[in-house]
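Structure record follows, encoded as structure tokens.
A protein chain is absent from this complex, but the other protein chains hold their places.
Let's turn to subunit A:
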């Protein structure tokens, strides 16, 4: 049975959200993970705790505060309105912001573990050979922790695809704008369209299983280093 245009829309939107979120997470998460891996202060412990918070909080808590923060009459909402001329709440951009925060630990923690397990003297050796700090990172740290980057990106992507609570709170359920797979599934169940709901649920199971299989096969069980 071919997918309906509505279903394709939903899948396309979900993939776009996960892809954008993953890219932003890699860009933000890499320096953050580096900082957490190389500094040991009270400040870094606090930041580490904040990063891990989405793992333990009910998504609705996060969603509730995000809803308040992104509302049109909030400072962030008003600033967004002035800069872009559009409303932030219940927009795709709001979903991206929510997803970045929600999936942050899934990207930061594998990277942090990888940076921490890097042999201590390897960067020193590179430095004595004339490599600047950026050169050391590019030529030694990145290639050695390549697998952890793949793991981090995969986990960030998969987790964003699978999120529900935060999106429900801040995204509403606007087809083509904020209706992602998990929400669409909920919507179909609510309206008793069980055949469609089955296909979406089974599709998510197959996709998630395939991705996790890929992660475990390429780097073993150690890839899953998410700690709560």
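To be clear about the criterion, a residue touches a chain if its C-beta (ideal position, glycine included) is under 8 Å from a C-beta of that chain, and two chains touch if they have at least 3 such contacts; residues count from 1.
The rule is simple: contacts and distances are computed from a predicted model.
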Omitted chain (choose from "Rhodocoxin reductase", "Cytochrome C biogenesis protein", "Molybdenum ABC transporter ATP-binding protein" or "ATP synthase epsilon chain") - UniProt protein name: "Molybdenum ABC transporter ATP-binding protein"
Contact residue for the chain not shown (choose from A:4, A:38, A:84 or A:122): A:122
Candidates A:132, A:191 or A:218 - the one touching the absent chain: A:132
Where the unshown chain meets subunit A, residue by residue: 119, 121-122, 124-133, 135-136, 139-140, 143-144, 146
